[in-house]
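Dropping the structure in here first, questions after.
Of the protein chains in this complex, one is absent; all others appear in place.
Entry: subunit A
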Amino acid sequence: QAIDDDCNQTGQLLAAMLDWPQGTFASRVELEDGAVRVQREVDGGLETLRLRLPAVLTADLRLNEPRYATLPNIMVAKKKPLEVIPAADLGVSGASPRLKVLQVQEPPARAGGEKVESVEALVEKLRQSGRI
């Protein structure tokens, strides 16, 4: 779930294209013989899957602590060569986006709520507005 578009699709798409099993939001990964045991962060808590390898995993922030960059590495980072490969060289066609953004809008501003005096009044209000 990338922080730019929040799509939560890339790993899953890749797994589908490769027809490999997937373990997304991995917070713990243990390799076994020919398989991997993945603990996933899901809404309801933690789910553990055992996937045959090869598999696609996506990492949750609880999976690891990133290493510290060392001072020497920070200094050489700028000098690392950045190889630019045109998409055509990789035989990738249709590099133009297939999605077109039609509209971006904020959610409606939150209107004020209402305090009620009793549970019965609450239930009545909910019924009146058709929510139950």
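Rule of thumb we're sticking to: a contact is a pair of C-beta atoms (placed from the backbone, for glycine too) under 8 Å apart; a residue touches a chain by one contact, two chains touch by 3 or more; residues count from 1.
Here, contacts and distances are computed from a predicted model.
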The chain that is not shown, which UniProt protein name from "Large ribosomal subunit protein eL14", "Isobutyryl-CoA dehydrogenase, mitochondrial", "NADH-ubiquinone oxidoreductase chain 2" or "Signal peptidase complex subunit 3" does it carry? "Isobutyryl-CoA dehydrogenase, mitochondrial"
Answer key for A:71, A:85 or A:132 versus the chain not shown reads A:71
When the complex is taken as a whole, what residues of subunit A touch the one chain not shown? 68-72, 74-75, 77-78
